[in-house]
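All protein chains but one are shown at their positions in the complex.
Up next is chain A:
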């Protein structure tokens, strides 16, 4: 299926190394193609295959590493 891209608001990042943690951890999730985090904007841009994973999974994985993730309202 066509890949989806979602941008999430990330809470709890204190330094640039947190960016690396989230990018590495989320990229490990099955179905995630790419994960880019913007520290200044406090957002994460995730490209994923909707057949393999979903926004719910991605948010749960970010929370598994101790950060918060919300869909921008």
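As a convention for this text, a contact is a pair of C-beta atoms (placed from the backbone, for glycine too) under 8 Å apart; a residue touches a chain by one contact, two chains touch by 3 or more; residues count from 1.
Please note the rule applied: contacts and distances are computed from a predicted model.
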Identity of the absent chain, which is to be given by its UniProt protein name, from "Histidine-containing phosphotransfer protein", "Copper transport protein ATOX1 homolog", "Cytochrome c oxidase assembly factor 6" or "Casein kinase II subunit beta": "Copper transport protein ATOX1 homolog"
Given A:5, A:28 or A:70, the one touching the chain that is not displayed: A:28
Interface with the unshown chain - residue positions in chain A: 12-15, 17-18, 20-21, 23-25, 28, 63-67
